[in-house]
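Only one protein chain is missing; all other protein chains are in place.
Each chain gets a letter, A, B, C, D and E, in the order it is written, and its residues are counted from 1.
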């Protein structure tokens, strides 16, 4: 039920209705931007952004830096672990 | 369109609605008696009568005597003609 | 079947045919190139072709197929109106099956049904009323057509709906009266006939008296006839007897069903609900004064046209293609129409005469087409 | 797929699994018979079974499948009410597909559809609104279920309907709030868990702050998690790190999507339309104070229940057969329920936990049933 | 609304619910080794066919009759007998049928069970096996309860050559039974005409009768079952394909009184009404008596009658001769007369 899928905002669909086309692995659907828009955000500014889509609504802009950080942490952990493994083997 | 078929009134269907069951060569249908009823005619009195049925209405009570008369006339004519033929052949 | 089979007896028919031949060869008819009798009613036309009477009768006795098929005279705009109503949402149009194939200006009711209209065939107007009761959330419209045979059924059904307070039931009424139609025909200079076979079932309702003018004012014999082959042959014989004697009176061959005064209850029902309209246009007949019926003002809530606000002032830019009017008046035999069997067939009728098997063209085509055309 | 495939990397998973094993074998966890972590959200339950994480994780780490599947907690009378509405003439009930197989007291929405109800599956509440615009002569009711992830979509759709003056559109709302539910669970003496995996997409809306009480008042760690296998493994690792250190704080593994304050527009939409109700009954959970939402008075015209006058005071004479409540609280593993796989299967579910593939029972059955039962 | 078990979309999806339907209903009812294989196709030994003849007959019909159940039968026996008859009138010995159902979501399972039982019993009577099948379920409102398609294969014995084009002047036309029983029974059962009558559909398999006829006269020219469009339409096909004329005697056409009454009321003609277990054969004059006797000796031909002759005049046309000598044409059925009769 809480299924959310990352998609890229590729074009405004209906500016009045606040809808945009989002592409998810080659599939396009028009979704509502209502949760992403406030007084300071223009719909156009969202084009090119990745968003999390849930039941036809863009619910959140995905923060690519944070994603990177998470993965980096995992990779560092892996490196660390391998290092430690190495120590253990050698030690 | 003006198709009418002779049928026999076999039973009252709905006395309030003035409908009766008519049988036509083994087929039964409920028809309206509205055209046959007046202040002096009880629906039950029509049971056993033959009627001409058109678009679900009994339109006329068939006069068996008149039917007989018509056929008799035809038969007499036939007899007369045969007699005349006989004359001609003999004559 | 009682009252049916007796009147289909081949031997008696043979004798009637003999008698008719004799009459045609008797002065004053013997000298005439042809004798022309019009059967007014489509039911008679149907009997003639169904039993092959046209091939059994002497060719000098020419049968003219008259206008008495209510389907055949339905004007295209009546069909258009019916379709317009039927295509509205939540409307069920109930009709006798005969009317479904009659072409309107753009399509028939059958084609409208294929295109989405809810059109139902009923055997009786009472079945249409039953539909209305079964579908309270729909508006049910009965397409009421027919001569006086059928008008009482329409009227009595409507009165029944009134009694039962069925509010989703109205009628698109295109009834036609026989007497004004007959008058117009008699006044038409193109009509050339010597006598009439009168409509049996219409007469069952109106009686035989209303025809008196045919004999008195126009000097033509008329014999009200039943619908079995013997009925028709006997009636033809009776017309010829009159022509042979030079008399012209109204006779009743169909006394087992038709009374002189007709049926009072049926007449009462008609006049309670309907009144004549000034003039109406009929396919093949044109404008005929007093031929159409309209709802009396106190029953106008039954009028589907008022209910659905049909645009009655539609321009009638119809160019008629065939010879239907001449066929209807007996000026032309169906097979003489250039469209007959080629452009105009029962499965693709140009006009209603080719639709109902009581229509002169359809009857001729269905029962004798092998003689005229290649098979498609 | 970007932001998906990176988080399904097997090698990184392997390392996380290693780290989890190490943590479980580290004091103070090493001494414990088992460590119990509850994933609150059904989406996580689904990920666990779909990727076979349950078989990869050490058996001493016991995963408890929490109540966070809105379909699984739908009470039977909510289904009954939906069916009652859907069976009314001229009504279209639009629902997410997940709700269709949930059993009511007599039947499911799927069975009601087979019996004549007009039930449509939609992907988005906006698609239900589109249905209402396409069918102006029908009343379209959207069956609105879901936690805070979904409530903004419901609310924004309703506000859109209001703006567009779509008058044939209402909602049967059975939304449920996460925080009161979590509180009730924590207060339940039967619950025995050491920490929580927090729902990623609910948190995307409400933020991470509302969970503080879990750590502060109940002393349990909670890590808000994404839905890919790496997300989940990392979150488990983070919970275990806290347990190992003896800390209990709220952490956010899913920072790429979840902000501390959540989504202001989404929160705004919810509070514009809805307000909490005193108490609601949920399947398996029982009465939970403040967990349900009702329309604010100024929006009560959106309320399908008011519109269709459903009898809300129906006696709830339901005898629950299975162990759903214990499974939902983690007191019992699905396969320990005596009905599991015998009476209760995804094609004939006794209860909603066996319906949605996010329900603990269905997930277990679909992905691991070979280990438990004969094939029917 | 009731809690009766109803058919769901899932039962047409090819998954678990579909196979449960197959296992709990079709396998049991149709009960044969080919079906038990549960492969995507039945596999039938050609050697077994060759023993019975030299040609495979192959035919198909869909059945959409309304109502589904009517006096004398239902859509199930119709679907079996109808396809058997299309094989039979080619002279074939029917062997195997397929059964493809399109069900409307919400159909009562009990009704489906009755229909399937009826198919099974009709197949047993006719000694054919239903060896392959398919079930689709469409959403409520997208079909009308049940549509059935059956295809059939059978074997035509060597030397048999039944073909409409073989009719020739001098041939005698024989009908195996009463005209229009099926059409009248179904129309009356539909109820919207509000007509009541006691007449049953004649749905029955005709291959036994045909084989008896071929036994006494292997050279019969043509046989067809008079289904949609009735005897008039079949005879028009004979006339057109063989370019002969046909003359029928109205008086010798067997019509039950009720069916005649039914026709009079509605302005129909019985020779356009459908049968589902009645055939018309064109037989050379010399063989006619023997064929007629063989038919009358068979339970499904006991009411057989000579109804007319093939002539040279008016090729391609069928004429009906009335009692007093008038002749008129019987055209093939024009336009819609009686929808959903089979």
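Going forward, a residue touches a chain if its C-beta (ideal position, glycine included) is under 8 Å from a C-beta of that chain, and two chains touch if they have at least 3 such contacts.
Since the model is a prediction, treat every value here as computed from it, not as a measurement.
Across the complete structure, the visible chains that the omitted chain touches are A, C, D, E. Taking the complete complex into account, E:134 is the one of E:5, E:31, E:113 or E:134 that touches the chain left out. Only one of E:81, E:149 or E:309 touches the absent chain when the whole complex is considered: E:149. In the full complex, subunit A touches the omitted chain through residues 3, 5, 24-30, 53, 56. Within subunit C, the residues in touch with the undisplayed chain are 87, 106-107, 110-116, 347, 376.
Taking the complete complex into account, residues 1, 4, 8, 10, 13-14, 49-56, 101, 110, 120, 122-124, 127, 229, 345-347, 357, 366-370, 375 of subunit D touch the chain not shown.
One rule holds for everything that comes next: only the chains that are shown with their structure count from here on.
Number of steps on the shortest path from subunit A to subunit B, with steps defined by chain touch: 3.
By the document's definition of touch, common neighbours of subunit A and subunit E comprise D.
The chain with its Cα centroid farthest from the Cα centroid of subunit C is A.
Comparing per-chain C-alpha centres with the mean over every protein C-alpha atom, the closest match is chain E.
In terms of the distance between Cα centroids, subunit E is separated most widely from A.
If each chain is reduced to the centroid of its CA atoms, subunit B and subunit E end up 38 Å from each other.
The distance from the centre of subunit A to the centre of subunit D, with each centre set as the mean of the Cα atoms, comes to 22 Å. Subunit E has residues 193-194, 257, 260-261, 264-265, 267 in contact with two or more other chains. Touching of two or more other chains is recorded for residues 1, 4, 11, 123-124, 127 of subunit C.
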